[in-house]
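With one protein chain held back, the other chains of the complex are shown just where they sit.
Now for subunit A:
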Amino acid sequence: MKFIKPAQQNPIDQGRVVGKPTTRIDGPLKTTGTAVYSYEWKDVAPNAAYGFVVGAAVPTGRIRSFDLAAAQEAPGVLDIVTYKNAGPLGLGDFNTAPLLGGPKITHYHQAVALVIAETFEQARAAAGLVKVDYARGEGVYELSDQKDSADPTDAAPDSSQGDFQSAFERAAVKIDETYETANHAHAMMEPHATIAVWEGDELTVWSSNQMVEWGRQDIAKTLKISPDKVRLVAPYIGGGFGGKLFVRADAILAALGAKLVQRPVKVVLQRPLIFNNTVHRPSTIQRIRLGASQDGNITSVAHETWSGDLEGGGPEASTQASRPAYAGENRLMQTRLAVLNLPEGNAMRAPGDMPGSIAIEVAMDELAEKLGIDPVEFRVMNDTQVNPDDGKPFSRRKLVECLQRGASEFGWEKRPSPPASKRDGRWLVGMGVAAAIRGGPATKSAARVRLESSGKLVVETDMTDIGTGSYTILAQTAAEMLGLPLEQVEVRLGDSSFPVSAGSGGQWGATSSTSGVYAACVELREKVRMALGLNAEAELNFADGSVSDGSAERPLTDALATGPLEAEGEIDFESRGDDHSYFTFGAHFVEIGVDVHTAEIRIRRMLAVCDAGRIFNPVSARSQVIGGMTMGAGAALLEDLHVDARQGFFANHDLASYEVPVHMDIPHQECIFLDGDDPLASPMKGSGVGELGICGVSAAIGNAIYNATGIRVREHPITLDKLLDQMPEPV
C-alpha cells in the first residue's frame, strides 16, 4: 500500500484504542522474568556449548602467533575459533571493522578468539590461557590532534546558502564558539548475546538485534552464505540505543563456533569487553558561528563539525541539528572526518542530532544572552515553518507551542536573572531551556495479520521491541482496525520468518511499523467483507467484535466459516514525497543545583514538551521520552569514554567507571505531548517520538548550569572539575 498524503479519515481516527494510555502488554512477562532474551533460550538448544570471547590486547598491529595448547587442553574445552580456522569471512554492509580480527588487528578488544567449552566457567577459565603474540602497530587516537587532517565525507556533504561569510561579518551581534562532546557508550542493560544453531547448511540465530532483516543479510554476507539459509530471532531485546542496529561479534562467533564444534553455541559479550569491542558514539569538536541583527533576527548560521572513525567509517553528522533548526538566510554546514584507530564509531541514540543539539542549543543560549533576549523568546523569534536547509515546508512544526507551553508549565518566569543570583541552601540554582528537533523518517514496513477461529487476531512482523513498546502499539493498531479489544490481539515480533518491517532505529520504528500493520489490516478488512458478502461500496465499521456495512451487522467470527482469514500488507512511504520536510519537535526545561562548595551538579527537575502529531500510546511514548532525557542527562553530566592515547583504547570500560545516571540523579521528570495530528506524516497521522527526549536536553542542562553559576562550560560532560576553578567563593 502506498501512503498517499494527506491521510484521509480512517479507522485509526476512532481513537478507541490508539492514543489511549495503555500499559505495555509485554510488561507482565518482563516483570516476572518470563520474557525470553537471546541468551536464555534453553529449549531451542538444550545442549548448547558456551563461547567466551578473547579481545585483542593491542589497538593496532598484527597477530604474530597463537599459543592455544594450554587452552585446548583445559577441562571442558571443545575447540577454539580464530581467524586461522574460521575460513574466509566477508564484511557486513553495516560493519566497518571485521568482527573477528587477525592477523590484522583493527582496534582494541577486537575479537581474536572464541573459546568453546561445556560450561561458561570452563570457557572463561580457558580463555585466560589463550596466549597471543602481537606485533603492535602505530595508531592515532586523539581527535584534536587529527582535526587538521580530517576530510570532507560523502556521508554528510557540506552545504551553503546565501553568503555566510559576509553576513556574519556584518552581523550586529555574533558568537563564534567551539564545543566538544565526548565518546559515549550505549551501555544497554542486556549485553550483546546470541545462540547459534546449524541444521545442515541452515543457520538459526537467537540474537539481540534491533534490525532483523539487516542482521540476517549481514550475517549471511559475513559468513558467505545465502540469506535464505539464515533465520534471525529476536523477540525481546534488553535495550539497544543503536548499539544493536548491526551485527556484532557475538552473532558471528557463535555461528562460527557452532559450525566448528558441530553443536549449538551461545555467546554473550562480557561487559568489560563491550565498550571497546562494539561501537560507540564518536566524540565531536564543533564550531558554531551565529550572527544576528540588533533586534535578534538570526542572519547567519555556520556549523562545522569534526569527528573520527576507523578507515572506511562514517562521521557523527552533527550539523543535522542546525540545518532545520532556526531561520537565517546565510548558512554554512561542514562535516570533517578524521581517521582514528579507536574502536568503531557508529549510531547511538539520535546520531548526529544529539551532539549537534548540544552545540547549536548552547550557542543559541549564548547569543540570546548577548542580545539581552530571553532564550525562549529568542527561539520563538527565529522559528521558521520552512526548513531553511532545503526550502521545503515542514509537515508540522509546533516548536513555538512546545516552548511556550513548557515555559508556562515550568515556571520559566522565575528563572534567576542575572546568572548566579539564586541560592537555595547549599545549592546555586539555575534554569535552562533548549529545543528538541529530530527527523521524522518513515520507511517501508510489512506485516501479516490472521483472524483465527478462536476470534484471536494474530499480528506477525519482524519488527523488534527494544523496550520501546512496539508490542503494545502494534496491538493497539490492529485492535483499532478490526474493532477488537486489545486482549484479543496477539503480536509476534522479531523473527525473520515474518514479513520484513522497518525495524527499530532512527525514530522510524513506531510510525512505520504501525503503518505496516495498518496496511495489513486494510487487506484483512477487505477479506472479511468478501467472506461475509458485505456491500462493496459501503464503508465498513468494525466494532465490538462485529462488522457492519450500514445495513447488516455480522459477528467477525462469521467470516471464518472456511477457516482463518489471513492477509499481508506493506506500507510504502516513497509516495510521501519530498515536497515537505518531516520533523518532530519539542522543548526541554531543566532546573539544576550546583553545590556552592564542591561544584557537584544535581538535576532538580526536568520537563519536556513534545509534538509529533498523533501519539499512539502516551504511556510508552512518555517512557521513550523520559528515557532519552535520562540518557541526555548522562551525556551532559557523566558519560565520557576516556581515550588513553598511549594505549589506544577507552580506559574506563566497565559500568563502575563509565557512569550512567542512577535514580537519584533524576529526581523529577515530566513529559507533555501536544494534541493534534500530522496527516502528512503517515496513515497513523503521527511520527515516532523516541529521540525527542535526548535531543537538546544536554544543552538545556548546560544552559541551566550557566544560569546557576555564571560559568559556561563548552566541553560536555560538564563535570565538577571543569567548574571548580571559576566557582565563586562560597559565602
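Keep this in mind: contacts are C-beta pairs under 8 Å (C-beta built on N, C-alpha and C of every residue); 3 or more make two chains touch, one makes a residue touch a chain; residues count from 1.
Please note the rule applied: contacts and distances are computed from a predicted model.
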{"item": "From \"Probable succinyl-CoA:3-ketoacid coenzyme A transferase subunit B\", \"Putative amino-acid transport system permease abc transporter protein\", \"Hydrogenase\" or \"Xanthine dehydrogenase family protein subunit M\", the hidden chain's UniProt protein name", "value": "\"Xanthine dehydrogenase family protein subunit M\""}
{"item": "Residue of A:Cys402, A:Leu637, A:Ile672 or A:Val689 in touch with the missing chain, whole complex considered", "value": "A:Leu637"}
{"item": "Residue among A:Gly15, A:Pro28, A:Pro75 or A:Pro564 that touches the chain left out of view", "value": "A:Pro75"}
{"item": "Hidden-chain contact residue, picked from the options A:Ala125, A:Leu232 or A:Ala368", "value": "A:Ala125"}
{"item": "Hidden partner interface residues of subunit A, rising order", "value": "57, 75, 121, 124-125, 128, 272, 426, 595-600, 602, 637-638, 642, 644, 646-647, 651-654, 656-657, 659, 661-665, 719-721, 724-725, 727, 730"}
